[in-house]
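All protein chains of the complex are present and in place, except for one that has been dropped.
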Amino acid sequence: MNIGIQSNHADRAMTALTLRLQDEVFAIDAESVREILDVVPISDVPNAKAFVGGLINVRGRIVPLADLRLLFGMDRPPPDVNTRIVVIEVDLDGEPTIVAILADRVLDVTEIEAATIEEAPKIGMRWRPEYVRGIGKRGDEFIIIPNMGKIFTLEDG
Amino acid sequence: MSKSVLVVDDSASIRQMVTLTLSGAGYATLEAVDGEDGYAKATANPIRAVVTDLNMPRMNGIEFIRKFRAHPSSTGVPIIFLTTESDENMKRQAKEAGATAWMVKPFKQDQLLAVIKKVAGP
Partner (left out) sequence: MTVMDPRDVFHQEARELLDQLEEALLDLGNASDDRDLVDCAFRALHTIKGSGSMFGFDEVAGFVHEFETAFDRVRKGSVAISPPLVQVALAAKDHIARLIAEPGRHVADGEAILKNLRAIVSNDEGSDSGDTFPLAGGRVAAADPSPVQTPVQTWRVKFRLAENALVLGANPLLLLDELRELGPCEVRVKTDAVPPLESTDPEVCYLDWEVVVTTNRDRQAIDDVFIFIADGMELSIETVAADAADAADAPAADKAATAKVVEIDKPRDSAGAGAKGGTSVRVAAERLDELMDRVGELVIAQARLSQLAVASDDANLKSVAEEMERLASGLRDTTMGIRMVPIGSLFGRFRRLVHDLSRDLDKEVDFVTAGEETELDKTVIERLADPLVHLIRNSIDHGLEVPSRRIAAGKAARGQVRLSAVHTGSEVAISIVDDGAGLNADRIRAKAEEAGLIAPDAKVADHDLFQMVFHPGFSTAKEITALSGRGVGMDVVKRTIEGLRGRIDLGSRPGGGTTVTLRLPLTLAIIEGMLVRVGRGRYSIPLSAVEECVELPRDAEAANSGRNFLNIRGHLVPFLRLRELFKTRAAIEPHQKVVIVSAGESRVGLVVDQVIGNSQTVIKSLSKLHADVETFSGATILGDGTVALILDVAHLVNFGQEFENRLRDERIGRAA
């Protein structure tokens, strides 16, 4: 299932924005990132899927706010000075959609060597494998590359 | 004020094609959607040349040419008409009405420019 990525990235590095959710580092394709915001007021959407339970105003545009920590079974401490909102564009069934995700902290923009990216292991992971596109390595650190398209399209997300 | 080439055609696509071609070559343009509109615009604006269709609702091209030629501001203004086939009868009527030149549809952009240049100058 992840063969496609491997071949796509076989010859080049992935430029990624890295961010921290709880203790894990996640990498998001830098090309999909629209902007990074400080925390803004969040309006709840009653009875929506829990991980997209909020809406924010991004320059006059109403954007759903997702909390990936919920999908990855993490604690959800309230926002602090390091919390950021990352606005990205994802492809939902062929339709480019702007969504925002919460990050406990935004780290940096980095190159992840294609050679270091591996397919997500089917076992040894607490998370649903569909949510993970691959695992990269930077030094001793593992970097989780989430599959944004899947995360936002899977019905039971 | 710079003088415009007045493009009279009820077909929006042809009007647009003609004005885009002309404005691309540096001519100022003005559009009208039928003979009546064309007459109103031709007599209210400084006109350098007219490109008109013949087959139009409300007032057709031949009537329009005739009426415009009866108006003093048409003096010296070349009128080019567009016709679908080389219908000699229509062509004769349009020429009698006072047209200067003609083009047969379909034509290409460079052909249009050549004719405009010929009758209205570059």
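Chains here go by letter, A and B, matching the order in which they are written, and residues are numbered from 1 within each.
The rule is short, and it goes like this: contacts are C-beta pairs under 8 Å (C-beta built on N, C-alpha and C of every residue); 3 or more make two chains touch, one makes a residue touch a chain.
If you're wondering where the values come from, they're calculated on a predicted model, not measured in any experiment.
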Contact set of the excluded chain (shown chains only): A, B
Positions on chain A contacted by the hidden chain, ascending: 40-41, 43-49, 52, 55-57, 60-64, 66, 92-93, 95, 97-99, 152
Residues belonging to chain B that touch the chain removed from view: 10-14, 16-17, 20, 33, 36-37, 39-44, 46, 49, 53, 55-57, 69, 71-79, 82, 84-86, 95, 98-108, 110-111, 114-115, 117-121
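Quick note on the criterion: only the chains that are shown with their structure count from here on.
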Cα-centroid distance, chain A relative to chain B, in whole angstrom: 60
